[in-house]
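Here the complex is missing one protein chain, while the rest keep their positions.
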Amino acid sequence: MSDPRTDTLPPSGAPVRLWHLAFRSRNLVIGLALTLVFVIGALLSFLWTPYDITGLDIANKIKPPSARNLLGTDHFGRDILSMIMVGARTSIAVAVVAVGIGMVFGVPLGLWAAARKGSLLDEVIMRANDLVFAFPSLLIAILITAIFGPSAVNAIIAIGIFNIPVFARLTRSGALSLWQRDFILAARVAGKNSARISVEHILPNVTNLLIVQGTIQFSLGILAEAGLSYVGLGAQPPTPSWGRMLAESQTMISFAPHMALFPGLAILLTVLGLNLMGDGLRDLFDPKLQRSRT
Amino acid sequence: MLRYTLTRLLSLAISLIVASVVIFLAIEILPGDPAAFMLGVNAQEDTLNALRDQLGLNGSLWERYASWVGGMLSGDFGTSYTYRTPVAEMIGERLWISLPLALYALALSTLIAFPAGIWAASKRGSAVDVTVMGVTQLGVAIPNFWFAMLMVVVFAINLRWFSAGGFPGWDEGFWISIKSLTLPAIALALPQASILARVMRSALLDTLSEDFVRTARAKGLSRRQALRRHALRNALIPVLTIIGLQFSFLLAGGIIIENVFYLPGLGRLIFQAISARDLIVVESVVMLLVFAVVIVNFAVEIAYALVDPRLRHRR
């Protein structure tokens, strides 16, 4: 409230103003730019990469960055820039689907629980959420991939499961405060049942919350995927992934630091971009609540 | 209050039972036979069976579940398949590394986060604030195993200030042990400190804008005084909640870091146990961690309810 930047800003309203505001939010601009770089890189890799990464070129292995290979080559002589571009695909796909799983299951559960606040159903849903939270997530991810074999799909499931309670809780708490509001009461008086109210009135009003949280879970998903594939449990070769690139470069870090530096930076910058974007979006949707992500 | 506590206890018990079933079944479908792993490629079928009998792997599903849970209830966590030592003993030994490491990381993170958060909040919008916020953004985004790798290269291989990893054991001396936990603790603490500093800052800013602080300021307290006398205490509640959460995370979350620094802690034990199919160890450690988190949550809820009676009726 006392922030000079937000205090002087006009209240948000018309789309044009929103746009204007967006560009005045440094976080949002930087975050969006960083994120776009990697998304575009990932999309571009479907059509073109500087070099083909399916063929190996052992004779040309572990070359430092040069005009030929901008980020150098890895231990099989593959171009690291190309690997990072294709790897972005894996990271983004895993994280996006994992967030999707969290939303698809978590949001309806949260809405349902809020609509039946205080009932046994609410209790069961929330307790189940707590229980999922109580499991050490990385350990469970490791167990899941040990059971079903390491693959990108299983990494998605392992990460996605832990997104469900996040969205369920968020949706529930957002919805609970809405249920107290007058317009919901009006809808009730008009004879709408709680399921319809949830979908027609509650859901649209928690969308902002969900987008902000989705961005944050997206960035956590990127980190989680990197961690899992770092310990060998993510996408399998020859599909490149950032975490595995880091794992493979680890023994060579002392004489070929470029191999560890660039994939690590890719993770760092993507996560940073998404976090900044999340913060920026939060400011945008709710300037009064300009608080930092917890 | 009694009713509230009883319902909470009931759901706690149900949670634990559900968790134990889930864990047991997950371990059950885990492919890989512990006996085959231990005896290797030249083992004969009769030898394998003899070993399976010794390990108690030949009983029915229900029998094994009952004996596992029954054992745990009486404090017996079973005997490790591979090490042939009591699991409880192994966990105890590993806890002596994981627990101090988690505490160390937590202490570091708190020591960094408190001043940073307070400073940033007290100079909101200034260069200090922007810097703290920027650094914490990086701290949250950096993959901690990568940060650990970089630290090993710089501080262990190049500067040789620290050993690259390993743990000498507490009987070799307190400071030597602390030193060997320092790099891992920093790697673990960095993201936690960043999160905590941000929470600290925003909690302070929230309370600063609340009426009673405004009143205090109107009475002539300076911003800094208001911060110190009123805002800080009220901001502590969300901060302490986060610290509590972080602690249980740190205890189990050190797996990767323990691997980078080859510390024989709880995380590495479970990782090794999974790959060696030492299932009884996996089951018991996961169950123990879940138990710890559930109990902590329970304690926190009861404490909140004692402080704030309204909570008893919410949810």
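Order of writing sets the labels: A and B. Residues in every chain begin at 1.
Methods note: a contact is a pair of C-beta atoms (placed from the backbone, for glycine too) under 8 Å apart; a residue touches a chain by one contact, two chains touch by 3 or more.
One rule holds in what follows: contacts and distances are computed from a predicted model.
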item: From "Electron transport complex subunit RsxE", "Low-complexity protein", "Anaerobic glycerol-3-phosphate dehydrogenase subunit C" or "ABC transporter substrate-binding protein", the hidden chain's UniProt protein name; value: "ABC transporter substrate-binding protein"
item: Touch partners, limited to displayed chains, of the chain removed from view; value: A, B
item: Of B:Arg3, B:Arg84 or B:Lys219, the residue in touch with the unshown chain; value: B:Arg84
item: Sole residue of A:Gly41, A:Gly72, A:Pro136 or A:Pro150 that reaches the chain not shown, by the stated touch rule; value: A:Pro150
item: Options A:Ala93, A:Leu121, A:Ile157 or A:Met252, residue touching the unrepresented chain; value: A:Met252
item: Chain not shown: contacting residue from B:Ile157, B:Ile178 or B:Ala299; value: B:Ile157
item: Chain B residues that touch the omitted chain in the full complex; value: 31-34, 36-44, 46-47, 50-51, 54, 82-85, 90, 93-94, 149, 152, 156-157, 160, 163-167, 169, 259-262, 264-265, 268-269, 272, 274-277
item: Interface with the unshown chain - residue positions in chain A; value: 54-56, 58-59, 61, 75-76, 146, 149-150, 232, 236-238, 250-255
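Keep this in mind: only the chains that are shown with their structure count from here on.
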item: Rounded Å distance, chain A centre to chain B centre (Cα mean); value: 22
item: Partner chain B, residues of chain A touching it in the complex; value: 1-5, 117-118, 122-123, 126-127, 130-131, 133-136, 138-140, 142-144, 146-147, 219, 223, 226-227, 230-231, 243, 246, 250, 253-254, 257, 260, 264, 267-269, 271-272, 275-276, 291-294
item: Complex contact set, residues of chain B against chain A; value: 11, 14-15, 18-19, 26-27, 29-31, 124-125, 133, 137-138, 140-143, 145-146, 149-150, 153, 157, 195, 198-199, 201-202, 205-206, 208-209, 238, 242, 249, 252-253, 255-256, 259, 270-271, 274-275, 282, 286, 289-290, 293-294, 297, 315
